[in-house]
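To start, the structure itself, in structure tokens.
All protein chains of the complex are present and in place, except for one that has been dropped.
Up next, chain A:
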Amino acid sequence: MYAVFKRELMGLLNSLMAYITIGVFLLATGLLLWFFPDTSILEYGYAELTGFFSLAPFLFMFLIPAITMRSFAEERREGTYVLLAIRPVTDWQIILAKYFACLVLVVFALIPTLIYYYTIYQLGLPQGNIDGGAVTGSYIGLLLLGSAFVAVGIFTSSLSKNQVVAFALSVFICFIAYSGFDAVSQLFVLSYFETVFLSLSVNEHYQSISRGVLDTRDLIYFITFVALFLIATKAVTGGRKW
């Protein structure tokens, strides 16, 4: 499995696509957090990173599908999936190798943003006046959110030969999972369904972790979310209909 993982990661790192998407992600967060007056931390006056953590999910919604869209769709178009499938690895190992390769790339996109934390740390008055627990929680939340979106992206990539279709579909599913359930829950204010839809929402669990409290319910939610989409991927690729 490690050989497949390594090939996938190298494939991503050797393509311009990965660098462009990571670059765009960093550029967008940089501009929005430090330069655009409406959202800038410097204009805002409070030394905190909440702006970044509420912005990042929306950028992930586009960044992650762009990273994952080729994983199965390209193999399918080029007919190269057979090159993986005839090796002594199981379908699950192939799916997980692709999943973790994309996840590692998401982590690569997040690492440079630690510099924002350092900056805020220095800018606070007194110096270092930043809620480290909340920031750590938010990063963990962002990572879990990223792993959920990667699973969605891998799944949609297995559905289509066309990378653009895979991209669009996965942006849509990520958006519904993140904001859609929230919006629907507001249709049922004060009823039983409000809590049902809220508990389905990625945003709700992300916010909960961001407070710095790592609740097992949130953890189980994300693990289930990822597992569901990977099982669906297995169902699609296992049929070998392509």
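Here is the rule we use: contacts are C-beta pairs under 8 Å (C-beta built on N, C-alpha and C of every residue); 3 or more make two chains touch, one makes a residue touch a chain; residues count from 1.
Basically, contacts and distances are computed from a predicted model.
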item	value
Choices "Fe-S cluster assembly ATPase SufC", "3-isopropylmalate dehydratase small subunit", "Septum site-determining protein MinD" or "ATP-binding cassette domain-containing protein" - which one is the UniProt name of the chain not shown	"ATP-binding cassette domain-containing protein"
Among A:V89, A:L110 or A:V184, the residue in touch with the chain that has been omitted	A:V89
Per the touch definition above, residue among A:T80, A:T136, A:T195 or A:T224 touching the missing chain	A:T80
Those residues of chain A which, in the complete complex, touch the missing chain	2-4, 6-7, 10-11, 14-15, 78-80, 82-83, 85-90, 240
